[in-house]
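With one protein chain withheld, the remaining protein chains of the complex are depicted in position.
Order of writing sets the chain letters: A and B. Residues in each chain are counted from 1.
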Amino acid sequence: MSSTSSINLKDQFLNGIIKENTIFKLALSLCPSIAVTNNLKNGIFMGLAVLFVQTMVNITISLMRKIIQPKVRLPIFMLVISGWVTITQMLMAAFVPDVYAKVGLYIALIVAFASILARAEMFASKNSIIPSMVDGLGMGVGFLFALTVISFFRELVGKGTLTVPTGLSTQHVFTFINTKPVLIMVLPAGGFLAVGILMALFNWIDIRYMKRGAVSH
Amino acid sequence: MESEFIKYFELIISASLINNFVFTRFLGLCIFFGVSKKMETAVGMSITFTAVMMISAALSWVVFNKVMDPLGITFLEIIVFIGIIAGIVQASDTIMRKVSPGLYYKLGIYLALISTNCIILAVPLVSVGEKYSFLQSLAFGLGSGLGFGLALIIMASIREKLELADVPAAFKGLPMAFVITGLIALAFTGFSGLITL
Partner (left out) sequence: MEATKKEQLIVSVSPHVRSDETTSRIMWTVSIALMPAMLAGVYFFGLKGLFITALCIISCMASEWWYLRMVGKKPVVGDGSAFLTGLLLGMNMPASLWSFSPFTVHVPVIASFVAMVITKQLFGGLGFNVFNPALIGRAFALLSWPKAMTIWNEPAVAFFAMDAKTSATPLGILKEEGVARLIEVFGDKMNLYVHLLTGNRAGSIGEVSAIAILIGGLFLLYKKYITWHIPVSFLASAAVMAYVFGGKDPATGKMILMAGDPVIHLLSGGMMLGAWFMATDYVTSPSVRNGQILFGIGCGILTMIIRLKGGFPEGVMFAILIMNCFAPLIDRSFKAKVFGAVKQEKAKENK
């Protein structure tokens, strides 16, 4: 799929969102899917950070792919990833300090994301810059989509509100239910339950409408 | 001296049970779900993990406090810690293969998995953030390793019990693993507030 000369950019973009959705389909990089998703705003910014890192790493690796020695490629990939993560960390600390205070640790841990390393290894190191960028964008948007869905569900059910960011430092809190409906959903235990139920829902849609087997991991 | 000892003990209990990395900080989930299908692998992973965790906690403390802090390059912590961990994993891989091939045969494959685990990176990051002393970081590393091992072993025993169970198709595999983890986390909520450090 990756080494063909004519890559359909649209398919490559959609691949990361639907067929190989990092969280719902590949079940990789799960930590932030629970850690930061008890608030829609945090979920969205975490997703954006991953989107940024994934795209920039793919571009960098693609640019460097001709000069990297295959033997030392993994340490170099790790170095590139941690470099971009450090930059993201600094940008977020500067521009969205309130979000960074909550999700800072998980931003740092983007380094250990198997999905980012996997895209660098499997795709960006073998393809030219434009397809690599599109691939990174697709994977990142897929991640952003998953985090948005989970945090939408958890904040709405757990607190009855939705915190929608309207700018870097502004936000609007929509209140749907005045009392806290099912508080457990914003607690750790509820996070696992919510992700489990949403994953099952995606599987169910798959089984029901796509006539494909469930993802067993 | 005795109260010092109790402090370290509390730190270990807190890191392993109360603030268990899997159940309350949601870290290491990929490995947690990946290797908890069989008891044998879960036990192997726990042992390897705890050992590597302690070594990396100790080494990162030394490097951060004795090298990076004096040089004023603490902002490079992520890159340096990742390098330390990769180095430890590579070194223990080589040493184990030479010294104890039997052990290497059993635990070697887990070593390779460890370098992509986020807990192993989170432990030095948290210890640095909390400004732990050397012994405290060591205790924190031990507690986190034990907690992760405990979580893995519980999870493996539960998943073995469910092997024959009639789990609904959409929930088979990962979604069910998430639900089980959620319920364990619910039970472990009982530990909250036990030790306030």
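One rule holds for everything that comes next: a residue touches a chain if its C-beta (ideal position, glycine included) is under 8 Å from a C-beta of that chain, and two chains touch if they have at least 3 such contacts.
What you see is a predicted model, and the numbers here were worked out from it, not measured in a lab.
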For the chain not shown, which residue from B:6, B:112 or B:194 touches it across the whole complex?
B:194
Hidden partner interface residues of chain B, rising order
39, 153-154, 157-158, 160-162, 164-168, 171, 176, 179-180, 183-184, 186-195
Residues of chain A (touch criterion as defined above) contacting the omitted chain
179-180, 182-185, 187, 189-190, 193
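Rule of thumb we're sticking to: only the chains that are shown with their structure count from here on.
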Measure off the straight-line distance from the CA centroid of chain A to the CA centroid of chain B, and report it in whole Å.
23
Tell me, which parts of chain A touch chain B in their complex?
27-32, 34-35, 75, 78-79, 82-83, 85-86, 89-90, 105, 108-109, 111-112, 114, 117, 184, 187-193, 195-197, 199-201, 203-204, 207, 214-217
What residues on chain B touch chain A, complex-wise?
23-30, 33-34, 75-76, 78-79, 82, 86, 116-118, 120-122, 125-126, 129, 168-179, 181-183, 185-186, 189
